[in-house]
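What follows is a structure written as C-alpha cells; I'll ask about it next.
With one protein chain withheld, the remaining protein chains of the complex are depicted in position.
To keep things simple, chains are lettered A, B and C as they appear, and every chain counts its residues starting from 1.
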Amino acid sequence: MTKRIPVGLVGVTGYTGMELARVLAGHPGLELVRATSRSEAGKKLSVLYPFLSGPGDLGRMGEIVVSQPDPADLAANCKLVFLAVPHKTAMEIAAALLDKGVKVVDLSADFRIRDKATYEKWYAVEHTQAALLAEAVYGLPELYRDKVRAARLIANPGCYPTSAILGLAPALEKGLVHTGDIVIDAKSGTSGAGRKAAVGTLYCEVADSFRAYNLTKHRHTPEIEQEVSLLAGEDIALSFNTHLLPISRGILSTIYTRLNKPTTLAEVHALYAARYKDQPLVRVLPAGTLPETRWVRGTMFCDIGLAVDERLGRLIILSAIDNVCRGASGQAVANANLMLGLDELTGLPTAPLMP
Amino acid sequence: MTKRIPVGLVGVTGYTGMELARVLAGHPGLELVRATSRSEAGKKLSVLYPFLSGPGDLGRMGEIVVSQPDPADLAANCKLVFLAVPHKTAMEIAAALLDKGVKVVDLSADFRIRDKATYEKWYAVEHTQAALLAEAVYGLPELYRDKVRAARLIANPGCYPTSAILGLAPALEKGLVHTGDIVIDAKSGTSGAGRKAAVGTLYCEVADSFRAYNLTKHRHTPEIEQEVSLLAGEDIALSFNTHLLPISRGILSTIYTRLNKPTTLAEVHALYAARYKDQPLVRVLPAGTLPETRWVRGTMFCDIGLAVDERLGRLIILSAIDNVCRGASGQAVANANLMLGLDELTGLPTAPLMP
Amino acid sequence: MTKRIPVGLVGVTGYTGMELARVLAGHPGLELVRATSRSEAGKKLSVLYPFLSGPGDLGRMGEIVVSQPDPADLAANCKLVFLAVPHKTAMEIAAALLDKGVKVVDLSADFRIRDKATYEKWYAVEHTQAALLAEAVYGLPELYRDKVRAARLIANPGCYPTSAILGLAPALEKGLVHTGDIVIDAKSGTSGAGRKAAVGTLYCEVADSFRAYNLTKHRHTPEIEQEVSLLAGEDIALSFNTHLLPISRGILSTIYTRLNKPTTLAEVHALYAARYKDQPLVRVLPAGTLPETRWVRGTMFCDIGLAVDERLGRLIILSAIDNVCRGASGQAVANANLMLGLDELTGLPTAPLMP
Partner (left out) sequence: MTKRIPVGLVGVTGYTGMELARVLAGHPGLELVRATSRSEAGKKLSVLYPFLSGPGDLGRMGEIVVSQPDPADLAANCKLVFLAVPHKTAMEIAAALLDKGVKVVDLSADFRIRDKATYEKWYAVEHTQAALLAEAVYGLPELYRDKVRAARLIANPGCYPTSAILGLAPALEKGLVHTGDIVIDAKSGTSGAGRKAAVGTLYCEVADSFRAYNLTKHRHTPEIEQEVSLLAGEDIALSFNTHLLPISRGILSTIYTRLNKPTTLAEVHALYAARYKDQPLVRVLPAGTLPETRWVRGTMFCDIGLAVDERLGRLIILSAIDNVCRGASGQAVANANLMLGLDELTGLPTAPLMP
C-alpha cells in the first residue's frame, strides 16, 4: 500500500467521532494518526472502544493513544483535521489549525451559516471568527464540489439539512413548487442527540415511543433556508419540524410541497433522475418505491422517493440518509477526499447493513 | 359483584381481539362470554393466549372455548357483539346480528363511510348492506356521544382518523385555520398492520428502520375528510400521509395548518382547552408540552400538543393515541358502555405503562 | 367510595417511583397523599409526569405537590410509606419513620440481607440500623405471607431474586435437584438499571445489542443464596449471572439444575403445579409452554416454565416477571395490602399489555 495521508480527529468520544473511526478504518488513502479528547487523553483508542482491535488498520487505529487537542501537535502531524466537537468550541480550534496551515473539516455548525447575525441569533453565542465565514465552504458535494476541492475550511452540513436540501434541490432549481408553502416533517434516529449522559435519551425513555421536539425553533432551520434560498434564487422561509425515532441511525424527511402546475409523477421523476444522474451518492428510487432508512444504514447514500397527489396538486418528497454517516462523518470524509486530491468516493461505505 | 352484561367478540386472533380481551378482563360491567374464530375454534382462550390465565376474571376468560362465529348462538347469549374481523366480512355478520336483536360495535371500516360510492371506490368492494349505512353511528364519543347512546350499530373509528379528527376539531369548529391547506403527517406503531404472517412486518424488516407507506391512497383518507368536513361545515380535501414506526403501539399525528389570522399559542391553547374541558379522555397538554406516544400507552387518552410558528403563521397540532386501545378496542368498549347504559369510562384504562 | 388508606412515597423520580404511581392510580384501597424528591420538590406531579393527569384518581394524583422527604410530615399524614430511594439512604429514613409509628415498605436492599456482615461485604457500606435487620420481613408473599401481615418493616425483594427464588422454591423444597450445581442465567430489561443519566444506558448503547455485566459479583447473589438456603435447609452457593436486554421491562431467568434422580417433565410439572396451586400470582405454565416476558408485562405474575432434558438428567426452570411491577413496585403494594389488612390482590395489575 502506498503511504496514506495523515489526518487527525478532534473529539473522539461522540458518535460522530466513533463513526469517523469506522470510516477511516477501511480507508485506503487516509490514515488516522491523532485522536484527541480532553476527558479521555492518555487512553488507547482500543481501551475506549474495544471494537477497535484486530488485524490491519482496525488494530493499528486501536493503538493510537488519545491526546489533548493541541493545535501545534496536530499541525505537525496531520494534513487535515476533523473537528467533532460542539459548536463554539469548534470555531476557536478551527482558526488555530488554519493558522498553522492545516486543512479543517468542521462537523459543528460554526461555519455553516454565512451570516454572522443569523448564526448568533439561532445559536445564542457570539461568533468570534467571523472573518472565516466568507471563506468556509458548505460541504455538500452535490452543490459545491468544485469549491470543496479548493477549500481550506469546510462547514460540514448538518444531518437534517443534508436530507432536506438534497430532497428539495431539483424541485426548487426548476421552479416546480410553491416556495411559500414548504413543510418538512423530519424524523431522526437517537444518535442525532449525541452521546452525552442525559435522562431524555436513556433507552427506557426512547424505546417504544415517539415524539416531536424543538418545534418552530430547531437550529437547522436557518441552515436549510439559506441553502434552499440560494437554489431557488429567492428568500424562502419554511416550516421545519423534528421528531425523535426509536432507532439508532437514520433520518427520513417527508417534505410537503404544492406543485405550481399539474405535473405527473413520471415528469417529476424524470426531472429528479436527470438532476442526480451524475451524482453517485444520491439514488432517485424508481417511481413508486419509497425510501427506508435501513436501505442507507451505514452508507453515504441519500435515497429519494417521490409521490404526486394529483387530487390535491401536491408533490411529496421523501429523503432518507444515515445521519451519522452521510449526515456527518461519512460526508466529512467525502469532503476530505476532495480537499486532498483523492477521488470523492474513496473509502466511503455504500453497501448497507441489512437487516 | 352484580351480574355483568354478557358480550361477545367475533375475531379473537388479531391485535384488536387481544386488546378487547385485555380491556374486558378488568371490566366491572361487561363480561365476555363468547369469542369466535374460524381458524382457532375449539381451543380454550388460555391455550391461544397463555397470558389469559390466573385469578378472577382473567382466568375465567381463559376458560372460554373459542367458537365458530354463529349469529344465532351469539344472539342467544350476548347483548352486544364486537366485530374484530376484516372489512367486507364484518358487514355481513353485522347485518345478521342486528336482525336477531343484538347490538353491534364494528371495528372494521364497513360502516364508517356514509356514502356507499365513496366506500366502494376506496375499498374496492361492493357494499351489500347499504341500508345500514344511514343508521350506523360513527363512534367517536367526543363528537357523537348522544347518538352512540341510542345506537344499535356503531362504526368504530379508524385509528388514524381518531387522532386526526380529535386534533383538528377545535381548530375547524372555530374557523381558526385555512381549510384548503391541511397536511397530516401520521406515524403508527406496527400493530396497526395487524397480526397476519407477512414478510413486510417481520421484526427484522421493521426494527431499526422507518418508512412511509401508501402515500396519497390510504383508506383512512375519506374517513377523515368526511368528519372534518362536517366539523368545518364545508368540503375539505386534505393531504393524509402515513409512516410505519418501529414501536408496537402508538400513533402520533403531526398536523400542519395555516392560521387564518395571527394568533398566539396562548389563544390557541385556550380554545383547545375550552373545547375539551368536559371530555375526560382528551388531554390538552400544557402549552409548551408536546405529547409522547408512551404517555398514552395502553390507555384511552388522546393527548394533544400545540405549537404556533408566528414567523410563518402556522399552527402545528400534535395528537397522540394508543392505536390499539383508543384507536380500536378501548374505544369500542367506550361505545359499548354508552350503548348499554353504563358510564362511558367504566373499565377503561387510563394509567399508562411507563416505561 | 369508602375512604382509602393514606400512603406516601419517598423517591418519586425513578422507575420504581413512577410504577408505584401507576399501580396506586388504580388502587381502590390506598391513596397516595405524599410524594417526595429532594431534587423535584415544589413541582406538581403532573408537571414531572404529564401522563399523571386526567379524570379521577389519575388527575388527583397529578395535583400532589412533590415535597422534601420529611419524616414528621410523612408520619402525620400516612399510615405507610414506600421507600424508592437508593440503599444506604433508605435505612436512615426507614428508622426515622418506624420511630414515628409509620409502617415502611423499603424497595432498596437495605433490609434484605439478614446478616450485617454479609450486607456490608457485598454493598461496601456500613449498616447503621442493624437492630432492624432481625425485625424486617422479606416481602415475598409466597414464602412469608403471614409474617408480612404482621410486619412494621418490609424488605421488598430484589427483582432478580424474586424470579430466581420463585423458580427454585418447589425444586429445593422437595430435594429434586443437586444443591451444589445451580446456574442462573438471568436477563433483565434496562429499567432495572434505573433512571439516572448515564452513557451506558443511553438508547444508542443498549438498542440492537446484548451483553452480560457484573459477572461473579452481582449484589443480588447473597440475597438469592440466603433465601434458597432456607428453602433447601442447607447452605447453597450458586452461580448467578446477569445480562442486559434491549427491552424496557421484564426479567427472564433460565435456571440450570441437575436432577437427583430420573424424573419426567410430567412429574416435575405436577410438583410445581401443586406447590403454587394456592398462589394466585404465580402461574405454572402448561408443560411444553415456555414463558415470555411480554406475557407478564405490567403485571404481578411470575410465570414459570419447565423443561427436562432426559438425555442429560437436567431440569431447566424458566421464570419470567416484570421487573418493575412484580420485581419492585407492584410487589411493594402487595405487601402494603397485607400489612394494612386489605386483600393481597387489591389493585394489582394482572392483565398484560399485549402486544
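We adopt the following convention: contacts are C-beta pairs under 8 Å (C-beta built on N, C-alpha and C of every residue); 3 or more make two chains touch, one makes a residue touch a chain.
The structure presented is a predicted model; accordingly, all values stated were derived computationally and were not measured.
Considering B:11, B:29, B:141 or B:246, the position touching the chain not shown turns out to be B:246 (whole complex). Of the listed positions A:132, A:285, A:321 or A:339, the one in contact with the omitted chain in the full complex is A:285. Along chain B, the points of touch with the absent chain fall at residues 15, 189-191, 195-199, 201-208, 246-248. Residues 15, 18-19, 22, 25-26, 47, 49-51, 53-56, 58, 191, 207-208, 248-249, 280-281, 283, 285-286, 289, 294-298, 301, 303, 324, 345, 350-355 of chain A touch the missing chain (whole complex, contact as defined above). The set of chain C residues touching the chain not shown comprises 181, 183, 185, 187, 204-205, 207-213, 215-216, 237-239, 241, 243, 245-250, 252, 254, 256, 290-294, 297, 305, 307-309, 311-312, 314, 316, 318, 355.
Here is the rule we go by: only the chains that are shown with their structure count from here on.
Looking at which positions face the partner, chain A and chain C present mostly the same ones, since more than half of the interface numbers are shared.
Chain B and chain C have centres, each the mean of its CA atoms, that are 35 Å apart.
If you average the Cα atoms of chain A and of chain B, the two centres end up 40 Å apart. Between chain A and chain C the centroid-to-centroid distance comes to 45 Å (mean Cα coordinates, whole Å). Looking at chain A, one finds that residues 204-205, 207-208, 246-248 touch two or more other chains.
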